[in-house]
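Submitted below is the structure of interest, expressed as structure tokens.
Only one protein chain is missing; all other protein chains are in place.
Letters A and B mark the chains in the order given here, with residues in each chain numbered from 1 onward.
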Amino acid sequence: MEKQKIEFMLSQVAAFTGGVLEGGDISVRGVSVPEDQKEGTLCMINVQANADMTNGAASAYVVAEKVLVETDKPVVRVKDPRAALVKLMLAFHPAEPVRHHISPLASVPAGVKYTEPVNIGNFVSIGENVEIGENTRIFPGCVIGDGVKIGKNCIIYPNVTIYENCTLGSGVIIHAGAVIGADGFGFIPGPNPVKIPQKGTVILEDFVEIGANTCIDRATIGATVIGFGTKMDNLVMVGHNTRLGKACLIASQVGFSGSIEAGDGIVAAGQVGFSDHIKIAAGSVFGGQAGVPNDIKEKGMYLGAPCIPMLKFAKASAVFQELPELKRRVVNLEKQKDRN
Amino acid sequence: MEKQKIEFMLSQVAAFTGGVLEGGDISVRGVSVPEDQKEGTLCMINVQANADMTNGAASAYVVAEKVLVETDKPVVRVKDPRAALVKLMLAFHPAEPVRHHISPLASVPAGVKYTEPVNIGNFVSIGENVEIGENTRIFPGCVIGDGVKIGKNCIIYPNVTIYENCTLGSGVIIHAGAVIGADGFGFIPGPNPVKIPQKGTVILEDFVEIGANTCIDRATIGATVIGFGTKMDNLVMVGHNTRLGKACLIASQVGFSGSIEAGDGIVAAGQVGFSDHIKIAAGSVFGGQAGVPNDIKEKGMYLGAPCIPMLKFAKASAVFQELPELKRRVVNLEKQKDRN
Partner (left out) sequence: MEKQKIEFMLSQVAAFTGGVLEGGDISVRGVSVPEDQKEGTLCMINVQANADMTNGAASAYVVAEKVLVETDKPVVRVKDPRAALVKLMLAFHPAEPVRHHISPLASVPAGVKYTEPVNIGNFVSIGENVEIGENTRIFPGCVIGDGVKIGKNCIIYPNVTIYENCTLGSGVIIHAGAVIGADGFGFIPGPNPVKIPQKGTVILEDFVEIGANTCIDRATIGATVIGFGTKMDNLVMVGHNTRLGKACLIASQVGFSGSIEAGDGIVAAGQVGFSDHIKIAAGSVFGGQAGVPNDIKEKGMYLGAPCIPMLKFAKASAVFQELPELKRRVVNLEKQKDRN
């Protein structure tokens, strides 16, 4: 699958990962996973549970410092295996420079402003008064509405839709099928609910990453904002006028209703749901499927629906399954009492 | 972001919102939100909690009748702030008339029937025997299957897919990436599950709105139906042969399984899940993440999974987190009893 054959000596790997080489200085040409090791590659062992996998097909191992292994193969010892993995991946899969190309099969109006190089794929439809920064790539099938501003070094994967007047900072990545700037969900209930026009925008700050088929709705007035460096997985929903802080990590299928104010560094596991018009303290962590109906005023780890501190939930949850037994014991006590 | 500079005198605003002007009759040129007020604009204050924001940058305020404010700025008092907001938004953002245009970059077979004006964007692919009503807009990247019928005054945003033979009424809005009419999920389990062909259709009645990346599956036989005026947010799932009533409001990430009969005016908050083959009483309201395993025979407000009446859930839920303590108390009572 690799276009170039990239090889490194283990001594080079040790150098760029800040690790220590134990064993022979052989050459390797890729990274493989413990469960599917390939000859000629490096394999990463970062937990003790995988320590017995250091005698597989891989030719060498990158091993976290605290993991004890026994192997005849060369090992590069690293302090921080995740940081080492990033460096390995970038070394073996270097980013290719953006080649300036505007597909003749794309629709790019004359008034679009861009700084070369940009790469615009087949069947991309770009609106009026759009601005695109240098080194930005827009993959096939994307639709970019009028007045959209896209920073430099962005990647917009295929079939993404960005509605009019939304703004993307630099280094933004949007995965396939995501929809930025659809109408917020605002209606006055009744026999034929009345639509409240949604005329605000969406702002994705620098280094935001948006997962596949994720939807960020435009504000009614003003802007829905995703803060600097926040990363979102697939199929996430962000409602109108919600403002997420910086460097949040939002897993798949999480739902933010409208008009939420969420602080920096929030972490939400899969399928968490946040009610509308609430405030979330910076740094809060939510376990999978948590339901957040009210303000979270203190940073903490939360679980359950409605969510409570994680440890409290775990303890209550353990008793939950004993409820029928607990009820029986109460009934017994009552019978005893009656007899007395 | 506004193409036209639209300005109104406050006396005009008072007239079209049915409000009363208190203070000077100045001109305003847009609406801004309390948290981000702009000079020259009107700002809406509809809850007492925001009453102290009437001395911000905005030049005038639209204030709900019952909210007490102190400000030197002019105020338009309105009875129903949401209705006023709709009127304000439509006044400052008037809908542009649909300009008849069929993109030369679209694929529109000769047999397609439409009434001018219609607007069909770039890279739209339209099947055989499709009908499109007047004033309907189809944005770039949409794929419309054979035999699809689309009413008048519809808006189909980019990258929507409508499978063959589905029917849309008039005034229907479908947001980007939505999929109307994919196969219902029907299989006979086994080592190689057998697909039950899905040959029915989807009917979206007049004034239905479908959110971005929402999926409405086609029926096995017959039709999946979304009733008149029902509005759905993003990432909603509607299974095959389900029939939703009129004027329902369905928030993001809600899932309807197959063959559900849901009455008119149902409201479901985010991430609610409905089991298959159940009936839901008209007017029922479901709180976020509710799970609905059985028929809901009486209109009411429901919460929890399995859902129960909302108040009951709130009370039970309050005790849930005390369960470890409650268990300890039962254990103490038992010890006491043993000692007696």
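One rule holds in what follows: contacts are C-beta pairs under 8 Å (C-beta built on N, C-alpha and C of every residue); 3 or more make two chains touch, one makes a residue touch a chain.
As the structure is a prediction and not an experimental result, all values here were calculated from the model.
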item: Options A:175, A:218, A:240 or A:312, residue touching the unrepresented chain; value: A:175
item: Touching residue (missing chain; options B:19, B:273 or B:287); value: B:273
item: Residue of B:222, B:300 or B:324 touching the missing chain in the full complex; value: B:222
item: Absent chain, residues of chain B that touch it; value: 107, 123, 125, 141, 143, 147, 159, 161, 163, 165, 177, 179, 182-183, 185, 187-197, 199-201, 213, 215, 217, 219-223, 235, 237, 239, 241, 253, 255, 257, 271, 273, 275, 289, 291, 293, 304-306, 308, 312-313, 315-316, 318-320, 322-323, 326, 329-330, 333, 336, 340
item: Touching residues on chain A - with respect to the absent chain; value: 1, 31-33, 35-36, 44, 82-83, 85-86, 89-90, 92-93, 103, 105, 121-123, 139-141, 157-159, 173, 175-177, 207, 209, 211-213, 228-229, 231, 233-235, 246-247, 249, 251-253, 265, 267, 269-271, 288-289, 305, 317, 320-324, 326-327, 330, 333-334, 337, 340
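The definition used in the following text is that only the chains that are shown with their structure count from here on.
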item: Inter-chain centre distance, chain A versus chain B - centres from mean C-alpha coordinates, in Å; value: 25
